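So, chain A:
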Amino acid sequence: MINSVLWTPLLFGILGLFVPRRWAGWVVVGGAAVTLGLAIGLLAGFDSGASGLQDTVDVDWISGLGVSYSLGLDGLNVFLMMLTALLWLPAVAFAAMRQPDRPHLYFLMLALGETATLGAFLAQDLLLFVLFFDLMLVPFYFLFGAWGQDRPDGTTAVAATMKMIVYTLIGSLLMLVAAIATAILAADGGQLSFSIVDLQQNVLSEGSQRWIFWFFAAAFLVKMPAFLLHGWMPDAYRAAPLPALAVFSAVLSKVGAYGFLRVVLPLFPDATIEFQEIVLVIALASILYGSVMAFTQTNVRLIAGYSSVAQLGFITAGIFALRPDGADGALLQMVNHGLVVAPVFLIIAVLAERAGTEDLREMGGIALRAPVLAAMFLIVTLATLAMPGSANFIGEFYILNGLFQAKIVFAFVAGAGMVLAAYYALRLYQRTMHNRKPEPIDSRDLGWRDAAVLVPLVGCIVALAFYPQLVLKRTDAAVGNQLRQAQRVDSNRPLTWQRGRESEAASISDSARPSGSGAAAS
Partner candidate 1 sequence: MEAVAFFAGAIGALGGAIAVVGLRNPFYSVLALVVHLVSLAGLFLLLHAEFVAAAQVVVYAGAVMVLYVFVAAYVGGIQEPVWEPIPGQRLLAPLLGGALFIELSIAVLGSSLRALGDEGPTIPAGFGSPEQIGTVLLERFLIGFEAASMLLLLAAVGAVVLAGRKREGEEAASEEATS
Partner candidate 2 sequence: MAVEWYLVLSALLFAVGAGGVLIRRSPLVILLCLELMLNAGNLALVAFSRMLGNADGQVFALVVMVVAACEVVVGLGLIVAIYRRRLPLNVDELRGLRG
Partner candidate 3 sequence: MSATTYAWLVLLFPLGGSIVIALGYRTWSGRTAGWIGTGAIALSFVNAIAAFVQLQGEPAKARHLTSTLWDYANAAGLDIKLGILVDPLSVFMILVVSGVSMLIHLYSVGYMGSDRGYTRFFSYLNFFVFSMLLLVLAGNFVLLIVGWAFVGFASYALISFWYRRATATGAGMKAFVINVVGDVGLVFAAILIFRELGTFDYLEVFDRAPGGFHTNEWTIVAICLLILVGAFAKSAQLPLHTWLPDAMEGPTPVSALIHAATMVTAGVYLIARTHPLFELAPTAADIAAFTGLATLLVAGSIALVVTDLKRIIAYSTMSQIGYMVVGVSIGAYSAGLFHLMTHAFFKALLFMAAGSVIAAMANRQDIDRMSGFGRAMTFTSVMLIIGSLALAGFPFTSGFFSKDAILSYASTRGGMYEIFTVLGYVGALMTAIYSFRIVFRVVAGEPCSEAEELAETGHVVHAEPENPATGDVEDTDVGFPGPEHHIAEQAPTMRMAMGALAVLALIGGVLQIPGVDDAITKFLEPTFEDSALAAIQPSVGDEWRDLTIGGAIAVVGIFMAYLLYVARPASTAVLVRRLRPLHTFLVNKWYFDELIDVAIVRPALAVGSFCNRVFERLVVQGLVAGTVDVVRGAGGVVRTAQSGFVRSYALLLIGGFTGLGLYFLLSSS
């Protein structure tokens, strides 16, 4: 089952090569639909109470190198798998309706992208994870480079894509080294294994953890992208074809955050605690910087892009609160943000078709004869800014709660991000949909085909808004699992809520001891 979820998209992508051009896209749409069906099947059979892996597959792949083909589901990735399967379908369908040129390659790459992304989420072998993590880039390199748009200022799509690839691979390659080092150091001369579960049993020495942590962090932070490491994002986002960008921004950026939860927290707990504040500072800088950039940009894609920087900052902050509530929130927020960003980019595509421009200053008034489009966009916008009542709010609420309990000052700064989010999200909505309509803009409502893509997505957002517990119920146990190592190291960090006064007292008595973490580690 889990195998078929993983490989179905690619299979259909290859099948698509053998049908006439017109149908290539629809074959891949079919593949995405089948994948979604299978994913729903997996979700339905998922045991939400269990914290371990389910539906596992584990076969030797390269036994000489200790690499196995090992997949599995737990609360951490079950919804990310769903998200991938769910978002790929509309994105592919959206593209199929527009018939790009050289469709065979285009849809093969989209399909490969889905398989690679699913692989990154499902992999339970560290090296397999790295492999899929890197593989994800390949299809998007083709998609962005070959179907991207050159900018009038001379930046070509190819150049922008190149920057993205080199930038993001910097981290990935360092991560490869780090992953290998992790396994070798953990094996300590014994049987080499990259299985993440096995690696959790032998936590490395603090010294090794330090540099390995940063190698992994580099990969994940670039991918998100986080503040200062986002240099590839503006050019790439402006170049990318929108259906591909929708899934790229919605799903691929989550792999970074997911990596922190899946790999970094359990495998490098000491380093995680040591560098918690540095990562939090980066996360907060991402929130603030992303927000500030988002409300000063005039290119609609960049607004969405920088808003993603900010949102991923929230997610990172939630993870690095190192508390179950923060991590639960982060996971929920990953799903939410994915669900929100994909329609944003699809809507941007629709808007750009109507406006003939992607410059906010030249847009406006599109809501005039497009009430359905306006309504969809409005819902998406509100979810983006984490309006209370949306699942995004619950995500941010959990994150802020975790952050607040862990590092109170950081939480307040993050709170500022919520206000800024309201401004930039609404600004995007208003400047495109409202105000006066410049002459050349065509205010048309969604065609039924675009509506068929967008409305179900928005439906998912609304549904999740009513019942975020759907996600939280399934993530909770697994999140606790991932945090156990960090808890073990830092024993005075409560797993769940404790009466404030009690935990205060506990922390006082802990700090009276020479070193809480040292004592626990020994």
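Some points to look at:
Here, contacts are C-beta pairs under 8 Å (C-beta built on N, C-alpha and C of every residue); 3 or more make two chains touch, one makes a residue touch a chain; residues count from 1.
These made the cut because all candidates are chains of the complex that A comes from, given by their letters.
Predicted, not measured: the structure shown is a model, and the values here were computed from it.
Within the complex, chain A makes contact with only one of the listed candidates (1, 2 or 3), namely 3. Note for the complex: chain A touches candidate 3 at residues 163, 167, 228, 230-232, 234, 289, 292-293, 295-297, 323-325, 327-328, 365, 367-369, 371, 375, 382, 385, 387-389, 393-394, 397-398, 400-402, 404-405, 411-412, 415-416, 418-419, 422-423, 426-427, 430, 433-437, 467-469, 472-473, 475-476, 479-480, 496-500.
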